[in-house]
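The complex appears here without one of its protein chains, the remainder shown in place.
Order of writing sets the chain letters: A, B and C. Residues in each chain are counted from 1.
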Amino acid sequence: MKILITGFNPFGEESINPAFEAVKLLPETIEAAQIVKLEIPTEFKKAGKVLQEGIEINQPNVVVCIGQAGGRSAITPEKVAINLMDGRIPDNAGYQPFDTPVQEDGPTAYFSSLPVKAMVEAIREDGIPSFLSYTAGTYVCNYLMYELLYLIDHQYPQIKGGFIHVPFMTEQVVNKPNGTPSMDLETIAKGLEKAIEAIVKNDEDIQLHMGETH
Amino acid sequence: MKILITGFNPFGEESINPAFEAVKLLPETIEAAQIVKLEIPTEFKKAGKVLQEGIEINQPNVVVCIGQAGGRSAITPEKVAINLMDGRIPDNAGYQPFDTPVQEDGPTAYFSSLPVKAMVEAIREDGIPSFLSYTAGTYVCNYLMYELLYLIDHQYPQIKGGFIHVPFMTEQVVNKPNGTPSMDLETIAKGLEKAIEAIVKNDEDIQLHMGETH
Amino acid sequence: MKILITGFNPFGEESINPAFEAVKLLPETIEAAQIVKLEIPTEFKKAGKVLQEGIEINQPNVVVCIGQAGGRSAITPEKVAINLMDGRIPDNAGYQPFDTPVQEDGPTAYFSSLPVKAMVEAIREDGIPSFLSYTAGTYVCNYLMYELLYLIDHQYPQIKGGFIHVPFMTEQVVNKPNGTPSMDLETIAKGLEKAIEAIVKNDEDIQLHMGETH
Partner (left out) sequence: MKILITGFNPFGEESINPAFEAVKLLPETIEAAQIVKLEIPTEFKKAGKVLQEGIEINQPNVVVCIGQAGGRSAITPEKVAINLMDGRIPDNAGYQPFDTPVQEDGPTAYFSSLPVKAMVEAIREDGIPSFLSYTAGTYVCNYLMYELLYLIDHQYPQIKGGFIHVPFMTEQVVNKPNGTPSMDLETIAKGLEKAIEAIVKNDEDIQLHMGETH
């Protein structure tokens, strides 16, 4: 099995992005699956192209994209991507869309085809906080997850794909307001490794309540 | 114009639900539109039936469903409902689904057909905190919003519909952990009134960035 | 009985201070006690002078100073004032001390002489969130509370005095980050009224655990 793991480069006011930093720390194989790593630019249009090239070149069985969700306290596999781009800040190319579909002819949303609950459980069993998330936002992260699932839907039906958001790494919050959660980079990387192990081991997701109370 | 406003009854450990309490405080007409109020049970299956009956009987032009999102600090119109039921707690009938679609033959998600950004702006202009939300959760609130938009899609294409989440009312957080946000019931009701005004006044949504940074 | 209630004017980036706004809404008498209201400048040195003049002129039996603690979700009577001035921002006169005692010859701290636990309970019984706080900060609020208790210690031993912090009022958080708690101005005023009732009714504080878990 070959797994393509992508991570974004820094954006906004950050000089580092824990997403690709953590990806770089992953081993070359996890549970006998080959890990291929790819850095993705934080740009709405280019990100999708770079992802598609990565898929073309590597022909993976699974694609997992990683992004930063500053302010979250846990590693959060994403359940759903929506067909919408709306940026509170411009992307790294200065493009700031709003109310714009990712794909004009795409459905309103795609669910992840990864075993997201098994991933959450595997991360937690390793002593690392994890929750299932039902919003990937409206910025380049959600865009890339949607683009990935659209590509899978249209061109690569044999591939499984999804997205994982990670917290700020500890160094990033030194100058942020008191109370901002963070996670050690090594812990983020360990959590991602456990999530990938769960992907390799679980063809079907586990059956477990993991919903919200509203 | 006739607007049907629904609010849930209490659920979980709460003895009161600010959703219907606030709906009850709304005036009979807003910007010349007639307001019809309907209480909805916090039950996955029954809620949809009661909603559909309400639509049948009242034949409204607009349907706005209101629910409580405890822990939020602001009034949050919802952008999207997903085709998923996954409850962290059972509903009021003891039913606790997971990984279950709301409608077997429905799309993965529906976007609100209300002018959600105009609603957010109108609430804020009245001095009341409001943000656009991109997740309505996975409980009865998201279920009802999805059901409403599915009904509109299949039977009532002339109706516009959507959902607004409101915070805990102030009284509810007295015994909750220090730091839990809340809002006065009168302020919630005033915010809902402003949102409804925005619905009446805006056939199309306003053009404004209101996205996330992840 | 005569009670002097003070509230600060706006400071920092705020154009309004819920402290004196709430004080202005208080009735002229509470539980037969006469209420005298006094606005205090948010300046380290001048605040103490204005307070002392207010005490001289009015000869109150009780002094309660009110200040804003932005970010708190509840009305918080303060237990202790420390002999320290350390401002993260300058005061309204541009003075920004650090590591500076309020009174060179004063003790490290004073405890409030008000029945703080009875006040918390009275506010909560009215359905308004309240917690006992063990830090009044290091800015003009803590300074004024210390100054008040120093004055009482040295010149007015018959007076009882203390401080209450209140949250942002709802209007103030419209442009603050999503999640910032707030409270309606009328609710803040109602909570202060209940706290004052508790002061009038309780010569001694009630006996109740109200501590922290660390």
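Here are a few things to note about the model shown:
Convention: contacts are C-beta pairs under 8 Å (C-beta built on N, C-alpha and C of every residue); 3 or more make two chains touch, one makes a residue touch a chain.
Everything numeric in this text was worked out from a predicted model, so none of it was measured.
Interchain touches from the omitted chain, evaluated on the whole complex, reach A, C. Among C:62, C:82, C:173 or C:195, only C:82 touches the chain left out of the display. Although one chain is not drawn, the whole complex shows that of C:1, C:109 or C:174 it is C:109 that touches it.
Checked against the full complex, the candidates A:14, A:153 or A:184 give a single residue touching the omitted chain, namely A:184. For subunit A, the residues in touch with the chain missing from this view are 72-74, 124, 127-131, 170-171, 173-174, 176, 178-184, 186-187.
For subunit C, the residues in touch with the chain missing from this view are 12, 67-70, 79-80, 82, 84-89, 96, 98-99, 107-111, 134-139, 141-142, 165, 205, 207-214.
Assume only the chains that are shown with their structure count from here on.
With steps allowed only between chains in touch, the distance from subunit A over to subunit C comes to 2. Residues touching across the subunit A and subunit B pair largely coincide in numbering: over half of the numbers involved belong to both copies.
Rounded to a multiple of 5, the C-alpha superposition of subunit B onto subunit C involves a rotation of 180 degrees.
If you average the Cα atoms of subunit A and of subunit C, the two centres end up 47 Å apart.
Chain centres here are Cα means. That of subunit B falls 38 Å from that of subunit C.
With centres defined as mean CA coordinates, subunit B is found 29 Å away from subunit A.
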